[in-house]
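The block underneath contains the structure these notes are about, expressed in structure tokens.
Only one protein chain is missing from this complex, and each of the others stays in its spot.
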Amino acid sequence: MNKIEEFNAYRSRMNARILEDNNKIVKRIFNLDTNAFMEGALPKKTKELLGLGNSLVLRCDDCVKYHLEACSALNVNTDELVEAMSVSLLVGGTIMIPHLRKAYEYWDLLEAQKK
Amino acid sequence: MNKIEEFNAYRSRMNARILEDNNKIVKRIFNLDTNAFMEGALPKKTKELLGLGNSLVLRCDDCVKYHLEACSALNVNTDELVEAMSVSLLVGGTIMIPHLRKAYEYWDLLEAQKK
Amino acid sequence: MNKIEEFNAYRSRMNARILEDNNKIVKRIFNLDTNAFMEGALPKKTKELLGLGNSLVLRCDDCVKYHLEACSALNVNTDELVEAMSVSLLVGGTIMIPHLRKAYEYWDLLEAQKK
Amino acid sequence: MNKIEEFNAYRSRMNARILEDNNKIVKRIFNLDTNAFMEGALPKKTKELLGLGNSLVLRCDDCVKYHLEACSALNVNTDELVEAMSVSLLVGGTIMIPHLRKAYEYWDLLEAQKK
Amino acid sequence: MNKIEEFNAYRSRMNARILEDNNKIVKRIFNLDTNAFMEGALPKKTKELLGLGNSLVLRCDDCVKYHLEACSALNVNTDELVEAMSVSLLVGGTIMIPHLRKAYEYWDLLEAQKK
Partner (left out) sequence: MNKIEEFNAYRSRMNARILEDNNKIVKRIFNLDTNAFMEGALPKKTKELLGLGNSLVLRCDDCVKYHLEACSALNVNTDELVEAMSVSLLVGGTIMIPHLRKAYEYWDLLEAQKK
């Protein structure tokens, strides 16, 4: 199992575990999470870039990976991605750098897998 | 002086004061701040929405105002704006709500002034 | 209008403004916010104290006020409140202190109004 | 050594190392940490849930584990725990989700070990 | 009453109010706060600059004011202060800027009062 598969296996297994408990608040928020990134007044791609940027400045590496996967699936190219991440680097400062390293590493894995 | 003018007068006056001290790091970061939102691989509008979203989840009301002004100048419409902010609300949770209230208030002032 | 009325008037007016736009994500999260603090496996009072503690460490003064009002309405006494806030002070450090000052000030207003 | 033992072994070893240096501020804060969760105006269980909620929204996985152990020792049941965590999820937003996954995983280990 | 006096009057009044309740955790943390910045292995001035830098990146304007007063009392000069703040600006990113504006404004008041 490569790093991408590992991340997704853990994510799926534990999300299923969390939803098992049937807490209404939890279930609805998980639900909204799939709804919020649908095509709307803004294109899907812009929304995923927003999700990525928000996750980066909040320094949530797993959230970043999740949005990187969606960006890759929507064919965001590396130039677009880097520009979005540069905004977060400027806004969030150099404490972003370790998170950028992980983001780049995951992005390269996603792009390599695509070929 | 209305609320928009007040915000900008204070902002300009104090930014000038900060730059007066000629600190290299400070000057370069202020400089980058105007560069990062230029047209590039991503359109200006997307970048400003990214700046807005990043500022919202980091809960910086003054940064939000700054990007709301840029969004308004770029003719982002209210539907687009609300969708961008809804992503930040979901990602950042209900502690976003007080910041949303201030953002909406400022947006309505900006839109009213436009007419 | 006293400080409590002022806070609530602004809050109600702007929440109504936000909900006017009919964004699905926003509406559902506002909805959940009233649902999450209902009696359940945990008593209402514990849940409001949790909401208060979460808001304090995240340093959201307006969220703190909101939960202080709910705590006051549920007859949380000052000893209970102070213990809950002392946990947040320890966990969140001395940057909590300015937020504690505002919380105490608002709590005293709420208690005075009760009499 | 299982994951629970590993976490506690590292924790104990490094805490001892930190206290070795005899810094007054550090020692007192470590001391307060054991005092703040004693029975008082609020029951121990409520205080541990507060510690858990605070740690979750501040996204400190190791702090979450620490309070999960205390909750488990105090016989907090899963329904109570999930309700407390659902408040933090709502207040803190979807960036809580990766931390919820880890919290659930650790909770299940604790509950399994209990039997 | 000028802005400096106003800040200190509110601070003193509310700190006294908080300590009135005699919560052990709260009292000890307030106590530590005066102890932590004493001369030690590091000079007082370095410690106050550390307090300032920590407060800036955590974006606590009132904490920043408090440490600016201490820095001013210890005759930190503007060059030293600006360098310390430039580190925080770089580490914390452009969301620091609104906090820098307030810090500069307060510093100028403190320096003017000194003459």
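Order of writing sets the chain letters: A, B, C, D and E. Residues in each chain are counted from 1.
In this section, a contact is a pair of C-beta atoms (placed from the backbone, for glycine too) under 8 Å apart; a residue touches a chain by one contact, two chains touch by 3 or more.
Computed from a predicted model, the values in this text were never measured in an experiment.
K.L.:
In the intact complex, which of the presented chains make contact with the chain not displayed?
P.N.:
A, B, C, D, E
K.L.:
Given that one chain is not shown, which residue among E:K47, E:K65 or E:H99 touches it?
P.N.:
Here the residue in touch with the unshown chain is E:K47.
K.L.:
Going by the touch rule given at the top, which residues of subunit D touch the chain that is not shown?
P.N.:
Residues of subunit D in contact with the hidden chain: 10-11, 14-15, 17-18, 21, 23-26, 29-30, 32-33, 55, 58, 60-63.
K.L.:
When the complex is taken as a whole, what residues of subunit B touch the one chain not shown?
P.N.:
24-25, 28-29, 32, 35-36
K.L.:
Considering the whole complex, not just the chains shown, which residues of subunit E touch the missing one?
P.N.:
29, 32-33, 36-37, 40-42, 46-47, 49-51, 53-58, 63, 77, 79-80, 82-84, 86-88, 90-92
Methods note: only the chains that are shown with their structure count from here on.
K.L.:
So which chains count as neighbours of both subunit B and subunit E?
P.N.:
Both subunit B and subunit E are touched by A, C, D, going by the contact rule given at the top.
K.L.:
Using the touch definition from the top, list the chains contacting both subunit D and subunit E.
P.N.:
In this structure, the chains that contact subunit E and also subunit D are A, B, C.
K.L.:
Go ahead and align subunit C to its copy subunit E using Cα positions, then give the rotation in degrees, nearest 5.
P.N.:
Between subunit C and subunit E, the superposition angle is 120 degrees.
K.L.:
Over half of the contact pairs shared by residue number: find the pair among D-E, B-E or A-E that meets that against B-D.
P.N.:
Selected pair, repeating B-D: A-E.
K.L.:
Distance-wise, how many Å sit between the C-alpha centres of subunit A and subunit D, to the nearest whole number?
P.N.:
27
K.L.:
Quick check: what residues of subunit B touch more than one other chain, meaning two or more?
P.N.:
29, 32-33, 55, 58, 63, 82-83, 86-87, 89-92, 94-95
K.L.:
Linking chains that touch, what shape results: line, ring, star, complete or other?
P.N.:
Shape of the chain contacts: complete, all pairs touching.
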